[in-house]
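For reference, the structure I am asking about is given below.
Apart from one protein chain that is not included, each protein chain of the complex appears where it belongs.
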Amino acid sequence: MKSKLVDMIKKQKDNFPLDQSFYIDKEIYDIDLKNIFFNQWIFVGHESRIPKKGDYFLFNVGDESIIVIRGNNQKVNCFYNVCRHRGSHICLEKEGKKNKLICPYHSWVYDLEGNLVKARMMPENFNKDEWGLHKCNSKNFEGLIFINLSDKPDSFDDFISPTKDFIKLHGLKDAKIAYRKTYPTNGNWKLTLDNFHECYHCQTAHPEYCQIHTNDYIQAYGAGNNTGPESKEFSEKLRVWNKKTKEMGYLVGEYSEKKFTNFYRSAERTPFSDDRLSETKNGKPASKLMGKFNNYDGGYTTIGTSPFNSLLMSNDFATTFTFIPRGPMKTDVEIMWLVDKNATEGVDYNLDNLIWMWDRTTIADKKIIEDNQKGVLSKKYIPGPLSDMEIGLEKFKKWYLQSLMRSLI
Amino acid sequence: MKSKLVDMIKKQKDNFPLDQSFYIDKEIYDIDLKNIFFNQWIFVGHESRIPKKGDYFLFNVGDESIIVIRGNNQKVNCFYNVCRHRGSHICLEKEGKKNKLICPYHSWVYDLEGNLVKARMMPENFNKDEWGLHKCNSKNFEGLIFINLSDKPDSFDDFISPTKDFIKLHGLKDAKIAYRKTYPTNGNWKLTLDNFHECYHCQTAHPEYCQIHTNDYIQAYGAGNNTGPESKEFSEKLRVWNKKTKEMGYLVGEYSEKKFTNFYRSAERTPFSDDRLSETKNGKPASKLMGKFNNYDGGYTTIGTSPFNSLLMSNDFATTFTFIPRGPMKTDVEIMWLVDKNATEGVDYNLDNLIWMWDRTTIADKKIIEDNQKGVLSKKYIPGPLSDMEIGLEKFKKWYLQSLMRSLI
Partner (left out) sequence: MKSKLVDMIKKQKDNFPLDQSFYIDKEIYDIDLKNIFFNQWIFVGHESRIPKKGDYFLFNVGDESIIVIRGNNQKVNCFYNVCRHRGSHICLEKEGKKNKLICPYHSWVYDLEGNLVKARMMPENFNKDEWGLHKCNSKNFEGLIFINLSDKPDSFDDFISPTKDFIKLHGLKDAKIAYRKTYPTNGNWKLTLDNFHECYHCQTAHPEYCQIHTNDYIQAYGAGNNTGPESKEFSEKLRVWNKKTKEMGYLVGEYSEKKFTNFYRSAERTPFSDDRLSETKNGKPASKLMGKFNNYDGGYTTIGTSPFNSLLMSNDFATTFTFIPRGPMKTDVEIMWLVDKNATEGVDYNLDNLIWMWDRTTIADKKIIEDNQKGVLSKKYIPGPLSDMEIGLEKFKKWYLQSLMRSLI
């Protein structure tokens, strides 16, 4: 398989999408999951979901289940949900509260730091200290919980460095989850991300997105900075807005990767058009101002921390995306909408208003990705030429192929 | 796999059904679909289903979806349902009407001849002429739409030649579909066709069939001409009827393959017994006379254009069968009942009367095929000796094994 796959990687053409196998094969999927997804820092939830000691939720992917639990001293701990005795799952509900982690099979007891504190009837030479829960690498950054299933994870500091200030600007450590929804999508994770990395389809498929964002923005920045042909009109808007916003004292600018590494990040701040203040139907605020903002700067912050996560933020709320591979032709898209922790539903924000655009847009994406997947199965699927607005897809594809290649050799 | 399969083919015994693997293996199924089904001319529908320009229906098999659409000048065109850009399905509903074929993903626009007429934002060197839809070979013969998924299809004229006159006799170009029904059957396609190629089971399983057809016919011709021991009684009936019918000016006679080719066709005209005029419960006409018939000749025309299609025709209606492999142990049997296009339901024909025999018979066949498949999975399934009434099955099996062998070497 390996050498066959290396050959296949080499055969992929510039400015064309991937060949069929990459979108349908079980073997490639298994390699992807192990070598790529399990080797990335993944945002899995906001700490507001587990405010008190013992509060936990599970993050499940592939055959892995991770317990994300609030431990001592407000720390968030992450453990593999696997008893060290005979392997039973320890937490059985998707979320809940536990004072101790007690295996439901034979009552081995672990504390919230994962130490084994009790095991009945064990042989004399048994040493409890050797049988604590397997920790999963994790980091609570600005309230965002990231995990990494690799045994040799990248440095979190290196990972977060270029997007750090963009995130900090929005004060997510003082946020709460207003709404959370999962969109199960019958498409390979790369086909699902292809969709997310181009806005060529926006005009066809996303009337709501095109109502909020203007054509000049969509053309040049719709799938991230410089993912389409430059729009002179938008460049000028951006120049003016950068100047004004800098004067207000807020961060501006953009980031994209310059060379290939295991990281695939991007960020930029851009202006809304037409005096819009927030990513809502009518452009008016959706909730209370967050983070460093004292007043609306008319800007929009979009961040990709990895291919598997994006953060799209107005001054008053954030929309987070997590793409979770579920099978060769299955991906869950999980979205959370974050608002200020002191905002009250019905008073400070209205849920329908908050989720309107990305909920409708993601439902539409699910449909077009699924219809794309069906056609990709055909023997007559032959990758076609990419348009000038699919530069983001091409970048993502290149990163994927290089990452896969590196993991094979 | 190949050389193992060649050995297996060689081990199959005359006058016994196939070994287990041929009826259950996923690998053999995949080879069958690709090398055999995709290499045949398949009847998929009657043109009356798409009377007007832009009317279409989909024919789906394996991972392929074929758009069968009425184009310009009344022509029927067939395309792979795959956008040339990134592969999305273009038509999403099973049937409908389209003025243009517009991909729902990025709005690439094709005309009804499959030419790409519009694609936004493409690079300068992009040539639309190179990116038309992939055509699927097709032929509209007497209103019957045949497709062929091979890239090097057999000549349609050669294919249709021996059954041509039998079909033309019945005037199907002036027919309409009175009813269409699919019978999903949990059996390998060859196990399903084994059933169709012998009438040894008719006495046990098909009281309706045995009410319409007599024992002498069933014995000798029940699964096609000379598929059982000769019946002197029936031969005499046939001789008398041939003479009388020739005098009336209608076609008589029979066809069966004399040597092995990629074609597997048969046809014959035979008399009903007991003054029956049509294949109905009481033997009375089911609908208006069709084709060249000015009056009833008491005959029955049965045609196999390939293992995957049969046409069974009275003077006043036709029953068509399409056998569509769906998996190693799944086959769809699709039946259409055709009547004269000017016949009116409730006036000229009654649906219950029309479909009675083959609907009941096919429901019974589904059940016995499924119970056969269950037993064939056993380690104690060892092919048993065929009866004198299973000559049709034996012929089909030989053609299959030779076809498979030829496709491997």
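Going in written order, the chains are labelled A and B, and every chain counts its residues from 1.
Basically, a residue touches a chain if its C-beta (ideal position, glycine included) is under 8 Å from a C-beta of that chain, and two chains touch if they have at least 3 such contacts.
Just so it is clear, the structure is predicted and the values come from calculations on it, not from any experiment.
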Which of these touches the unseen chain: A:106, A:239, A:284 or A:406?
A:106
Among B:226, B:256, B:350 or B:387, choose the residue that contacts the chain missing from this document, as touch is defined above.
B:387
Candidates A:16, A:131, A:156 or A:183 - the one touching the absent chain:
A:131
Contact set of chain A toward the excluded chain (per top definition)
63-65, 80-90, 92, 104-107, 119-123, 126, 131, 134
Touching residues of chain B against the unshown chain: what are they?
15, 17, 194, 200-201, 203-205, 228-229, 368, 371-372, 374-385, 387-389
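Please note the rule applied: only the chains that are shown with their structure count from here on.
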So the centre of each chain is just the mean of its C-alpha atoms; given that, what is the distance between chain A and chain B in Å?
50
